[in-house]
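Omission of a single protein chain aside, the complex is shown with its protein chains in their original locations.
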């Protein structure tokens, strides 16, 4: 047993607060927008130059000039504003975005994050990920607890030290996996703490699949 | 005999070229706008955030939201655009303005310029002058050749070295005074050269009132 | 609607304390947040560091805070035309840090954009560069300047919506947009408070993310510092008015 992608997204949505400005990465983080509680005002930023991102358009209403950072067609809302890439990343770098939820290949117990390149494979680039993790006030990673290798084996993704090239150092505040939730004291020396278990998952299950050191502080 | 303020402004206007974007300081430089040749397109920048500055408004049509950098009420033109102070000085610092015409207290033969403070007197601030002289492609100074002191004596303003606090170092390309016109090789070692005499002024007249060293290369 | 407050005093409630740094938009008297300045004055906070291009004129704009001795330091580019300012400054009661206007604008923009320091040609070889790091890039000399970030920014806009999206008018834009980005809390006063969607989103100058509180103000007659006009029927109207470096 473990959380589904939808359950992980729902758990991540609990990190939202009323009035927040949030940047969501592709994949599971995208699903978080489905779990914004009714009555809560959350504005989504798209780093290609938009605040107040709306849902996908109805068929036939796609506008080539209106896309998100994943290059998908989207829509505007009454709250929407548009701006340049420089202004968008000024907003990000300047710490004005409350929360970034994004995926990761690896996270280290000190908050280091790797999610942009695998040596030996074609590198597509970091896009805006390095800016987001360095600039956004609070960074939440949502990812599978382990990586499944081609030979069927599994590799830990929550590590003592990342071995993939880093996206950022000491940047992750919270990690949500299919097995549980960890906090990371990224600027201090408090390390990583397991605070929640997914449904039907035991602390032993997690211990077996986690290379990084962590304390247990279940709520 | 010497040039009047109007004649100095008319001479400065000869530095304009079609398509130029120009920033004019207060005083005589302001008058230059009266001498833009018919058919020549010159857009005036006001560093508080406007390109395409129009003339003073008709009485009763002043708009408090539309002022120039001297805080005077002005008007817009069809070519006008507005922008922030950061964008305005990005334009200036980035070298996009073709020409700045401004006044000076002192100019040195190497192009140093002093026009913002006199030690012992109340300092009002440099405003945008330091940015303009450092950033604009070509800097033309229009000033009286000598300063008249309270006791009736005269002090040279074209000097070997400025003794007033500098606005910029090696920034002046051309100096137009009531007595003549000088070029300055501000980035090289060509020094200062007298290239024109005002009506009825002799090279000896200028020599007597100029402390800085200069060559004579009358056109 | 959570950002909308009833008046300047309410909008600043809980935000003011002695010795804080406040950024104040405007150029001369153009685009200044006058009602918010009045509320700062009325609050009585003192020892303020004010970042503002100018210092108002006697009894108007920031001139009011000077009259009540609430300002300890100004970071400005030009402070002419203010007798009370001159009196306090010459008497050693008021500290002033002069910044070139473009450097001031860029320091504020940098502070808001997470840039702690940048290099500029402006002021190299002058008093402004004294005590600062200088450096050569590609044969040109530059001065290192630091970003500025304040405790509070007060700005004025022509139109704002309840989400905090702002639009400025003409040269009343000036320092307001950068200041809105460069403080822990930004409070905006607007002449026209509208609903989200009423401002064309392509024309919003300050996205609502930067504005925490907003009030509608009754502008009445705005002050003009230098009323300059030409007469109808002038034979040769000036092609353009003069500029300046204030």
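Going in written order, the chains are labelled A, B and C, and every chain counts its residues from 1.
Here, a residue touches a chain if its C-beta (ideal position, glycine included) is under 8 Å from a C-beta of that chain, and two chains touch if they have at least 3 such contacts.
Since this is a predicted model, take the numbers as computed values, not measurements.
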Contact set of the excluded chain (shown chains only): A, B, C
Touching the absent chain when the full complex is considered, from B:4, B:79, B:161 or B:202: B:79
Residue in contact with the excluded chain [from A:21, A:83 or A:182]: A:83
Option from A:12, A:50, A:105 or A:139 whose C-beta touches the chain left out: A:50
Selected from C:81, C:106 or C:161 as touching the chain missing from the view: C:106
Touching residues (missing chain, whole complex) on chain C: 106, 110, 113-121, 137-138, 140, 142, 146, 167-170, 173, 200-203
Positions on chain A where the hidden chain makes contact: 23-27, 29-31, 33-34, 36, 44-50, 53-76, 82-86, 88-90, 92-93, 102, 112, 117, 122-132, 134-135, 165-169
Chain B, residues in touch with the chain not shown (by the definition above): 18-19, 21, 41, 43, 45, 51-52, 76-83, 89-97, 135
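As a working rule, only the chains that are shown with their structure count from here on.
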Touch-based graph of the chains, sorted into line, ring, star, complete or other: line
For chain A paired with chain B, centre-to-centre distance based on mean C-alpha positions, whole Å: 55
Centre-to-centre distance between chain C and chain A (centres being mean Cα positions), rounded to whole Å: 37
Between chain C and chain B, distance of the C-alpha-averaged centres to the nearest whole Å: 27
Sequence positions of chain C contacting 2 or more other chains: 109
Two or more partner chains touched - positions in chain A: none
